[in-house]
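For this view, one protein chain was removed and the others were kept in their places.
Letters A and B name the chains as they come in the text, with residue numbers starting at 1 for each one.
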Amino acid sequence: MSANILEITGLTLDYTARGRTLRALDAVSLSVGAGEAVGLVGESGSGKSTLARAALGLTPAKTSHIAAGEIRIAGRDVTHFSEDEWAEMRGDPVAIVFQDPLSYLNPVMRVGAQIAESVARHTPSLAVAPRVKELLELVKLPAACAASYPHELSGGMRQRVLLAIAIGCRPRLLIADEPTTALDVTTQAEILALLAELRRQLDMAMLLISHDLGIVAQACERIYVMYAGRTIEWGSAAAVFETPAHPYTVGLLRAAHADRDSDGHFVTIGGDPPNLAITTPGCPFAPRCAHALPQCATSMPGPVTMGGGLQTVRCWRCRPDASHAAADAAGQAP
Amino acid sequence: MTASLLEIADVSKTFKRTRTEEVRAVRGVSLSVAAGETVALVGESGSGKSTLGRIALGLLRPDSGRVLLDGQSLYELGSRELRRARTCMQPVFQDAAAALNPRKTARDHLLQALGARDAAAVRRAVELLDSVGLQPGSEYLPRFPHELSGGQRQRLTVARALAPRPRLIIADEPLSGADVSIRGQILNLLLDIKRASGIAYLLITHDISVARAFSDRVAVMMRGEIVETGPVGEVLTSPRHDYTRRLLAAVPALPSQRAAAEVAARADR
Partner (left out) sequence: MRRFWARFATHRAGIAAGLYVLALVLTMLGVELLPGADPHAISAEVMRPPSPAHPLGTDELGRDVLLSILHGIKVSLSVGFAAALGATVIGVLVGSTAGFYGGVIDLFTMRISEIFQVVPSFILAAVIVALSGPGLVQVVAVISLLAWPQVARLMRGEVMRIKQLEFVDAVRCLGIREPVILAGEIVPNALAPALAAGSLIVAHAILLEAALSFFGLSSADIISWGRMLNSGQRFLYNAWWLSVFPGAAIFTTVLAFNLLGDALGSALNPRTVSGK
């Protein structure tokens, strides 16, 4: 357990604005082991981006507030770190890349200088330029790119620059928040291949956050599925994708496969994405769930381990003493 | 031979980026959509597909070539005839929030699209709202766009598109930006409309799986040109052009279909 580079336990985070409180994360637990690739899947309102930012202390200090739980990075408790303490941690051992590289790059600074900026913190000044060259090579960008401004590069190249900045300090964990959402599908494939390559070369763990099940399935060993600020299913990627237990995960997969029912209609999850302003004691998915039981509305189920320990789910239908559908699922030994 | 509903004939459009630099967004593109047909125009960013969509809608005059709607050449019509002719072709855009006037209620949008404000028009507006899943329609009439969720806004834009009883809907990335769970709902909505009224669709998308799921024919666009067209089954299983092959290969694969089918069977029990 102490080998975990990122350990989040029971994290509850609220946003307050004008007297109203939004519970963005509710008792979320997540861990990433050294060198592991973990995926975090969810839609809007799931809290996945908030979780990514909280892991690096990037949630706005004035309006967000950690109500409970803790975050540990490489064993250190960073839950209530100050800005100065965070400055030490960011870049090394944890770095982050975001969705839209154009917003995260300084438009009036050449990209070489921006990479150099992040490298300079940990490297003696003479070694900075060669290190920038090295990084550009690692992300497969031509060295001439260093002299370009962000707007002169394509979307894929900009994302590679962000990656170069992120790995500049040799992080042990890279958090990638929707890194390919803004990119074309062919560029996306290249960036995912690059991420896999970087992980291999630098022995770097990765937390890949996305709403796209495909890329998470391809790139990750373990995954977490989030809904309305809670983790509702998690486990080995193979187990969760092949035998999803939670109705939401099932719905997501069927939608991703474009399954059709007997009517020719696409199988989909009805209803609207969750409204985080309304807190409910029960399962937040219950209003949209075709298999909801009475207790789903009144209390949130605890985690149930299935599949020989490879998969855990929070769903009343998956209790051992509920319908035999759960027994079937539990009986599916790997 | 049935005449096509929409015929794009050898259309080109070039934009001047600076005084010397120009971008050839669309180069000699020809495409047709027959009545009742669903054609998917697939391409990545920079392919020119959105520009082609706007040309097809009559919003952007091409430098050369013609756009024929029901046999009439759109850009050769006088402005009054154009205004009359174009209502049989309606758009659905990607960003539903930008596609709605923030100061107008659903009622205002629909009555404007219907071109009337009498009681019969209001009844028809309520019917339209019901037909797109915003039920009861009467409750949604007084709402402003910011009072609706993303999925509801997109449904409202579809309702507005249906109001003038078009024969063709040109949808530019109607599913991008929507959650996976909402995408299925919108696809089903478009499917129901197609079944109920035999509307033709020109679906512009970067997501080849949407094309696979929904269309009859597909045209693949790259850097301003159409590199491959054909029935969707053929093009997606045995693509002839290298770019199509690359596009298909780049789509990340989900665990096997068979496993998913088992899952589906279990979940429905």
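FYI, contacts are C-beta pairs under 8 Å (C-beta built on N, C-alpha and C of every residue); 3 or more make two chains touch, one makes a residue touch a chain.
In this text, all values refer to a predicted model and were calculated from it rather than measured experimentally.
Asker: May I ask which residue of B:Arg83, B:Arg117, B:Arg195 or B:Arg245 touches the chain that does not appear here?
Answerer: In the full complex, the listed residue that touches the missing chain is B:Arg83.
Asker: Among B:Ala25, B:Ala113 or B:Val218, which one is in touch with the chain left out?
Answerer: If we include the chain that is not displayed, B:Ala113 is the one touching it.
Asker: Any idea which of B:Ser32, B:Thr157 or B:Ser215 touches the chain not displayed?
Answerer: Residue touching the chain left out of view: B:Thr157.
Asker: So which bits of subunit B touch the chain we can't see?
Answerer: Considering the whole complex, subunit B reaches the absent chain at 54, 57-59, 79, 82-84, 86-87, 89-91, 93-95, 98-103, 112-113, 115, 157, 160, 164.
One rule holds in what follows: only the chains that are shown with their structure count from here on.
Asker: Can you compute the centre-to-centre distance for subunit A and subunit B, using the mean CA position of each chain? Integer Å is fine.
Answerer: Comparing mean C-alpha positions, subunit B is 32 Å from subunit A.
Asker: Quick one: in the complex, what on subunit A touches subunit B?
Answerer: Touching subunit B from subunit A are residues 43-44, 155, 184-189, 192, 211-215, 217-218, 238, 241-244, 247, 250-259, 264-273, 288, 291, 325, 328-329.
Asker: Looking at the complex, which residues from subunit B come into contact with subunit A?
Answerer: Touch residues, subunit B against subunit A: 44-45, 149-152, 179-185, 187-188, 191-192, 206-209, 212-213, 246-247, 249-257, 259-261, 263-264, 266-267, 269.
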